[in-house]
Every structure is written in C-alpha cells, then in structure tokens.
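First the structure, which I've put down as structure tokens, then a few questions once you've had a look.
Only one protein chain is missing from this complex, and each of the others stays in its spot.
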Amino acid sequence: MKIRPLAETIEPQCGQFYMLQSCDNYDPLLKRPLSIFNFDEKYLQFLFRIKGKGTSYLSKVKAGDIIHLIGPLGNGYLEPKGDFIIVAGGIGIASLMPLLVKFRKKAILFFGARNSNELLMVDAAYDMAINSYVSTDDGSIGYKGLITDLLTDFIKSNHYSKELPIYCCGSIPMFKTLKSIIERHNMTCYASIEEYMACGVGACLGCVVKIKSDEEGGFSYKRVCKEGPVFNLRDLIWQ
Amino acid sequence: MKIRPLAETIEPQCGQFYMLQSCDNYDPLLKRPLSIFNFDEKYLQFLFRIKGKGTSYLSKVKAGDIIHLIGPLGNGYLEPKGDFIIVAGGIGIASLMPLLVKFRKKAILFFGARNSNELLMVDAAYDMAINSYVSTDDGSIGYKGLITDLLTDFIKSNHYSKELPIYCCGSIPMFKTLKSIIERHNMTCYASIEEYMACGVGACLGCVVKIKSDEEGGFSYKRVCKEGPVFNLRDLIWQ
Amino acid sequence: MAMNSTLFEKPNLSVRIGSLNLKNPVMTASGTFGYGEEYSEFLDIDRLGAIVVKGLSIKPKKGNPTPRIIETPAGMLNAIGLQNIGIETFIKDKLPFLRQFSTPVIVNFFGDTIDEYIKSAETLCDAKGVQALEMNVSCPNKEAGWCIFGTNPETLRQVVSVVRKVTHLPLIVKLSPNVTDIGLMARVVEDSGADAISLINTITGMCVDIVQRKPLLANITGGLSGPAIRPIAVRMVWEVSKAVKIPIIGMGGIMTYKDALEFFIVGAKAVAIGTANFINPCATIDVIDGIEKFMLEQKITDINQIIGSLRI
Partner (left out) sequence: MAMNSTLFEKPNLSVRIGSLNLKNPVMTASGTFGYGEEYSEFLDIDRLGAIVVKGLSIKPKKGNPTPRIIETPAGMLNAIGLQNIGIETFIKDKLPFLRQFSTPVIVNFFGDTIDEYIKSAETLCDAKGVQALEMNVSCPNKEAGWCIFGTNPETLRQVVSVVRKVTHLPLIVKLSPNVTDIGLMARVVEDSGADAISLINTITGMCVDIVQRKPLLANITGGLSGPAIRPIAVRMVWEVSKAVKIPIIGMGGIMTYKDALEFFIVGAKAVAIGTANFINPCATIDVIDGIEKFMLEQKITDINQIIGSLRI
C-alpha cells in the first residue's frame, strides 16, 4: 500500500514503523503497526499480509481515501558499516527491505517462508543483495526447510561471515533458533520483533518484552514500540 | 442501491421493508430498515438518504460485494381499489414508489421536501401519477411551503377527493398535520411510520408505537416492524 | 482404521441442566426471540437446544414509553420495560405453538413482589409444555423501595427460596451483572436450591442527546447487551464457575461459535444467544453448526470435554 502524507513528515529510518488506522468506526478499535517498507519524498509504502480485521480493512482502502497514521515510530536498525547478513521470515521482509534499498549490494540475504506465495518481493530483494538464499517449508521455491539451516551451513563454510552483523525479522521460533546460532558463533544480531500494541508511542506499556538487565529478577520490561522494535537478540528473553 | 438476492425470495408488497446489514464488524451493530423501492425478478432496489454510520456504510457497498438482509418484513399498504392520494415527505417517497409503479396513473401525488436536492426521483414519480403537486421548504422547486398546505387547498377545491384514501410516508410533524386534515374531512389515511428497530421481526419490542385501543389507558403498544410499518393514521398516538 | 473413522462421527453436543436434557447447549436468550413464532420462518426451532421466551409476569405489562432502544458502540441499550402479554395469555395463545416442537421451552418470568414470583411460578409449572423456569431477578422489588432483587444477597435468597418451594420444575436463576461480587450471588442462589444459574443479564447504561440534553431512552437508563459486554460476561461466568457446582448458562454478546466457546471453556454448560438474533436470525443455528465443525476439526468428541477446560 502506498500512502501520500497530507502533512510534512519526518523521514523514516530503516526498521521504524507506523501505526495505521484499522477501521472507520470503533471495531476494530486500535491502530495496527506496520513497518515502513519503502519511501521517497512523496510516498510511504507498506507491505502487509492480510491477517485479521485490521489488515483486511487496510486492504480495502482505495486510492483517494484518507487514512490516519502515526509515525515514524520506534528505534530502527543500527545501520551496518560494511557487509551484513539479512534473515527474513515471511512478511518480515517488509521491515528489512529499507536496509536492502539503502545498502545495495552489501547484504547477504536469507529469506524463508512457508511457501512461494508468502515469499513476497523476492525478486526485488534478490537484485539488491550480494547473494541470496531462499527456502520454503514446502519446498515450492528454493531449499525445502528452515532458512536458519541454510544460514548455519553458510556460516560453517564461510568463516568470514561470523564477523558480519545479522539483521532479522520473523517469527519467534526463528528468533530462538537464530539466538542459539549467534551464541554458538559469538555473532551480533539485531532483531525486529512484534508485540500487540495499543498506543505505539510508549504510553500504554502494553507491548513490553523481557530484556536482560541487572534489575531484580535479571530482566526488565522494555517497550517494543519505544525501545524497540529492534533489539539485540542476545538480550531478549522468552518464557 | 440494487441488490441481487442470492437465494429465492418472496415478492415484497408495497410498503414492506428489509433490514440491511450496516457494517462489516460490530459497529454499528444493528441492521437498518429500508423500504422496498423497486423490484423485479432479478433485483431488489432501495433508495436511501445517507444519514449516519449505517447508511454511509451502505453507500460504500460496491458491485460484487455481498451484504446480508432480512425481508420482506412488516405489513405494507392496504392496496387501493381505485384512485388514491399519495403524500410523500422527502425520502418517504422510497416507501410509496411501489404504489405508483403498481397502480400507474391512479395516484394524485403530493411530494414535499426541504429542498430540490431532497426531492428524489421526482420525475419518475411525476410520470406515473395522474397529477403531481410539489413543494419545497426553500421554494427551490414548486410551491414554497408545506406539502400539506397544497393538499388542504386541493381537498377544498376538489370535493370528490375526500372519498380517496391517502397513502403517506414522511416526518412526524407532517403526520400530525395530516391527521388533523383527515379528521376534519373524515378521510382515511394509511401512514408508514419509522421507529428505531433492532430485530425487524417483532421479537425485541423495541419499535413500538402507541395505537388507540380499548385497553387500560386507551392505547396499546404495537410493533412498527410487525403490525406496521403502515398504520391507520387515525389510530396513532404521539405524546 | 476403525479408530480413525470415529473422528468423523458427529460429536456429542448434548448436555444436562439439572433434570433437563438438551440435545445441544445453545438456547435463545429471553427477550430476544419473542415467543418463538417471530423467528420460526427463519430457522428450524427443532434444532435449538432450548427456547427461552420473553419474560412474563402474572399481569400483562405495557412496558416503557419509547424510545426503547438505542445503539451504542458494538452494543445496544434497551429499556423495553418487560412488556409482555401475561402468563395466562401466554399459556393460552403462545404455548400451543411451542408445544409442537421437540425443543424444551424454558419460561423466563419475574415479579414486582415476592408474591407475584410465587404466583407466576405456580401457574407456569402447571402448564403443559413448560419444561423449566428461568427467574429474572434483575427487576425492582416494589415492597423494598424498588431496589433490585438480584443485587442484594438477602432479597435474592428470599425470593429464590420461596420460588424453589413452589415448583418441581428445573429452576434457573438469571443473575444481574450489576453487582460487586457475582460469585457471592451465585452461591446464594445455589444455597437457595436453584438447579442452574444463567448470566449475564444486561448491564445498566445510559446515553444522552447532547443537543436536547435529554436521555436517549424514555426510561433514562437501559440494559447494555451485545458484543461490547462479552469480555465482562465471560469473566463473570468464570467467577461463577469457580464459586458454585450447579450448571451455568452463559450469555452476553455471543455473536459466533467462537464467542460461545469462550463461555464453555470458562465453565458454562450451555449458552444463550441474545442480541445476535437481531443481526442474524439464524445466529443460534450458526453457533450450533460452528461448534460442531470446530469439534470435528479439533477432534473433540464431546462438548463436555470443553466445558470448564480453561488452562491456567
């Protein structure tokens, strides 16, 4: 979806997101978080998967309609200094695309999805990466299996790759596997994560995740919308 | 709005109505009552004014969309045996149009509205009536003033007209004026009235009006959706 | 293979509410389904678990002036004022129609005084075709300064106990949600001998016309129903299910089988569909079909495996 802002806006950073209106009335009530997928002076662009009521509303928005949105929000990716690795799971590519666009031919892309239909924008991504590895759960395109398997193989066979930072966005199981990989190889990984959000601006404390800290209990709750959505994967704690 | 029923339907009677879906989710919650405006073997047609949330939703329905509706509902007009008078206030024409269509060149039409924009379908109505009298509050078309004034003049100058039944649909002030006219001249008037509705089928008792009766208090509550929407104007009591 | 094929059998949807056997656990909520006739052209009444009719009193009641209903976000307020034709006329004019069906008829009733409750229950339990009584205790007590029977544990105990004595029919007490501790009210009802509890009745609310500065309902306040109240209803059913052992009939904002399942999981043995009937006349049937389909997909053979199965 392409949106032309009616007021002047701040240029979004890679990995930042917007909260978009999800209905005309009060059901669904809350705005929906979507990562900035692409932007230029005139348009903001979002790539999303129709999941439920909110995204289905957004999918019906027509040219000429006005929708309300808030953003850019959150802390995006710490920008890479040299080459880097991207690991995208399904619609996670939406959040990572700005990195590929901004740092053309600097990224080694690992892109996994359930099937070829969910492997969105793979051609565009392919063109902008140094090298691309693709997998699907059903084998309909690329390797049949998990993208993290391809990543593991790649790291094993390319020793220099351990120096590269990983940028990733995907599902929790993917993050968990990635975490064990980076811990094994002592790598760095920036992960953009998702949580249910109400405000998107840090006010409601609804979107928190457990982050390692010196506080009592060994963790503190950090807001995905404010301190995130990008965190150092090492610091994330899932129960 | 034209709707093609997906299942077989009963042919609606003049003055009956349908309850139409008013949103995709739960806000607004209830269906909206609309009079049948026109129909043939293939389509049901409704004419409505955008008033609030529900009608604004309906106005956005596109060809190919599926919407849920219930009907035909209620008791329509007792069909005229000979010539008759129609008194329509604004969008009230929607309910009366089937009478004009079914009994071509049998009706003397009195059609009033706030302004020319609210005088919908006036040309079509004109063609089907024996004779038409039109008024607007602002004088933008026809007589400047109330349609009931034109009717009063007409009755005064056409004695035979007192024998004709009146069919009317409009606002409460219009009904009140009409009521005093028919009582003065001992005429009969069938009035299609509006009330807030929840179920439309007689189950919720939300849409009642006071109707003269022998019961304690001199009235009983009758359901507009079931015993109505057409009542004998004489029996209606407004507080 | 024999084992696998059992998965394709129709799951069991029947439940017991006291001595009442229901072929499935989906009923209509009182006041939203008239006396059954109104919806009989839209659905097969025989498919319902039970039919609960509009609340009745000994004497017919005219009900409140209009406007009686008003929409609210994802809900509606009603102040019908318990308009009804009276028990006698019901038995004479409406019950014969309902007797045609195999679906049990549950009669919802109320009174202004304890005496009226007793008289109503007595009259109803002599009527052929009434299989259970549902007492609406969300109405004001004329004798005690019009405070609501069902919001005070003492008046609640009193009225339920006396009605229990005069009827052998399964007695369901329908709780008002306008209370601090719904679990306490449920225990009072259980102790007073009721066979089952139904909840929630509507939550009191009001809306104002800001230009006229008048209440939008002639009665000033009304009862809120519909999806807006569902989370409150689910919570209350859960609290009651922890408080009592007698069966619970859950309701409040159920629009789909998914909503109904929330109520079963927190402990309702049956559910009732209210406001949803207005939006979709076949809501009850769609809920029944939806539950059955869900159970097939999830390979659950008996609805009783779902009831009260909340994992915490």
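Just a few scattered comments:
Order as written gives the chain letters A, B and C; numbering starts at 1 within each chain.
Operating definition for what follows: a residue touches a chain if its C-beta (ideal position, glycine included) is under 8 Å from a C-beta of that chain, and two chains touch if they have at least 3 such contacts.
Bear in mind the structure is a predicted one, so any value in this text is a computation, not a measurement.
For the chain that does not appear, the touching partners among the shown chains are A, B, C. The chain that is not drawn here is touched, among residues C:Thr32, C:Asn136, C:Thr151 or C:Ser192, by C:Thr151.
Listed residues C:Ser161, C:Thr204 or C:Thr301: the one in touch with the omitted chain is C:Thr204. With the whole complex as reference, residues 25-27 of chain B touch the missing chain.
Mapped onto chain C, the interface with the missing chain covers residues 72-75, 77, 151-152, 178-181, 203-208, 210-215, 220-222, 224, 226-232, 234-235, 238, 253, 258, 261-262, 265-266, 294, 298, 306, 309-312. Remark: the residues of chain A touching the chain excluded from display are 25-31, 68, 70, 195-209, 215, 217, 220-221, 226, 239.
Going forward, only the chains that are shown with their structure count from here on.
The chain with its Cα centroid farthest from the Cα centroid of chain A is B. Closest chain to the protein centre (all Cα atoms averaged), using per-chain Cα means: C. Centre-to-centre separation between chain B and chain C, using Cα means, comes to 36 Å. For the pair chain A and chain C, the distance between mean C-alpha positions equals 47 Å. Shown for chain A are the residues in touch with two or more other chains, namely 25-27.
In chain C, the residues that touch at least two other chains are 73-74, 227.
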